[in-house]
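With one protein chain removed, the remaining protein chains of the complex are shown where they sit.
We just call them A and B in the order they show up, numbering each chain from 1.
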Amino acid sequence: MSVVESNSDFQPTVLAFCCHWCTYSGADLAGLNRMNYPANIRLLRVPCSGRVNPQYVLTAFNKGCDGVLVCGCHPGDCHYVSGNYFAKRRMMAFKRLLEYTGLEPERFQIRWISGSEAGKFRDVVTQVCEEIRALGPLKHSASFEAFAEQGALGTVNALTPANKAEEVVEND
Amino acid sequence: MTDTAPSITREQTARVQTARVQTTRVHTALFAEVTQKLRLRAKELLESGEVVSVIGWEAGRFENQTTPAFITDANKVDRLIFNEYCANTLGKYVLSEKLDGKVAVCVRGCESRGINRMISDNQLKRSEVYLLGLPCPGMVESPEVSHASEPSHAPEASSKLLSKCAFCTHRQPVVFDEYLGTCEATDETLGGLIPKPIDPSERFSDVEELEALSLDERNAYFEKLYNNCIRCYACREVCPCCTCRECFVDQARAGWQGKQNNLEENRFYNLTRVFHIGDRCVECGECERVCPMELPLMKINRKMVKDLTTLFSVPEAGLDSETISPLNTYDVADLEEYL
Partner (left out) sequence: MQLSKERVDAFLAELNQAVRVYVPARGEAVSSFARYGQGTEPAFDLVNTDMPPKDMLFPQTEKMYRYGLDDEGKPFVDATFDADEVVLFGVRPCDMRSIECMDDVFLTRGFIDEYYETRRQKLTTFALACTAPAPTCFCDSMGLNAGQAPAADVLLKDVGAAWQLAAQSEKGAALLGKYKGFFDESDVQDAGAKNSDSVSCTLKVDMDGVKEKLDQMFDHPLWEDITKKCLTCGTCTYVCPTCYCFDISQSNRMKIGERYRCWDSCMFSVYSEMAGGHNPRADKLSRVRQRFMHKLCFFEDRYGKSLCVGCGRCIQKCPVALDISCLIDDIGAAELAPVALAGEKGAGDGKH
């Protein structure tokens, strides 16, 4: 995927849910081998990919992440035997649902990375971060953006309420 | 926001036009006959003490309007009616009514699938309910009450099939203790009088139309939908799959759901709701019908149903009470997309 010129300076925030037994170890191995990968990724260790509640993904986007990656053991390798199989079904349905409702496919990805696949970990993280960098920041509603304006001590609520849609249009 | 996004109404897709139903003489006869039998059986069941309560419908204040009825007194069975305005799906009421004893409930296709759903979710035992199966020709909108316009602009006084009934695949109850229709009142014979149940190939036509749009258009469409949501939670309260004792929305201290009404929180609520029920949805369409903002919620629900159906070849939900819902199980041979 080519990087769009105008977005090359954009530093996305990407959250990666990593299973303790495989992907997190793979990330450790990548570190031991002094592999380079983008610092845009934030790792969040979970006991199993089956622990990743889809609400975590939505919350990540709501809290300002531009992309989410869910990683677990390869099918058949789950420490808990079947956790990643459940996760797979869940994520397959959830990813389709998010794309249907208007999320770019690149922003939510799932990968199986084992404890020995340090190179794959580096490649996946690099690729995901670059794809999201090319997409630019995740769009939020006007009220969300206004909230994020740190330090700008403007009027809290200059807008008269009425419908939210209007607020979005006017501030787009 | 993209102007080209379709409007968020419940208007049907080009392929599934909501039929206008002409109430015929045969129709009227069918409803009269069923109402008669229903009252008779309700009386017998209550008098014999077999059930403590019969759940059905009674007339509302307005013509062409009904409201759920809970009959506990055998002398009041004449309140029960069955006609083409019985829009409410009653299944979920069983959960609160059964606390006093065995309950009889009227079931059509949608109620019976909801009952199966609640049995497989361990909310209900089959022995706790007595199911009175009714033949359903599809229900129609009640024109008087729905919109308050001055008379010249009042909606045309015709009978429009309810959106949820236009997408129904099973009009007849899939489980019952006794059937109160005539034996001829099957899908086939009723099909001659009223719109047939939807052809399975058309079932997801509205989802396919949205899928065909560009990503930006879909985004705009759903943003409009979320922005219009007022989070009254009627869709949750009425759903036979939403039986959690404490909904994530109400877990205030866990803080899943912010109380502010904005795009992000509304999206969070709507997507979580769909995901929680999507693999068990019996497609009764009650969430969409009860929505005071008239949002086309089934267009999200059915997307999930469609994906699970095509990915894991699962049968329609609620046809029996044994099938495990697709997200509660797995198959090592599942499609692999994430290597």
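What to note about this one:
By definition in this document, contacts are C-beta pairs under 8 Å (C-beta built on N, C-alpha and C of every residue); 3 or more make two chains touch, one makes a residue touch a chain.
Here the structure is a predicted model, which means the values were calculated and not measured.
From the options B:Ala32, B:Leu215, B:Cys232 or B:Leu335, the residue with contact to the unseen chain in the full assembly is B:Cys232. Considering the whole complex, the residue from A:Pro38, A:Gly64 or A:Gly119 that touches the absent chain is A:Gly64.
From the set B:Glu33, B:Asp177, B:Glu202 or B:Glu294, the residue in touch with the chain omitted from the display is B:Glu294, counting the whole complex. When the whole complex is considered, the residue among B:Gln36, B:Thr67, B:Thr310 or B:Asn328 that touches the unshown chain is B:Thr67.
Taking the whole complex into account, chain B touches the unshown chain at residues 7-10, 60-62, 65-70, 88, 93, 96-97, 144-153, 224, 228, 230-234, 236-238, 250, 252, 258-262, 289-290, 292-295.
Quick note on the criterion: only the chains that are shown with their structure count from here on.
One simple way to say how far apart two chains are is to compare their mean CA positions; for chain A and chain B this gives 35 Å. Listing the residues of chain B that touch chain A in their complex gives 1, 207, 210-211, 215-216, 218-224, 227-228, 248, 256, 261-265, 267-268, 271-272, 274-275, 278-279, 300, 303-304, 307-308, 311-312, 326-327, 330-332, 334-339. The touching residues of chain A, when paired with chain B in their complex, are 54-55, 58-59, 62, 74-76, 82, 85-86, 88-94, 96-104, 110-112, 139-141, 143-144, 163-165, 168-169, 172.
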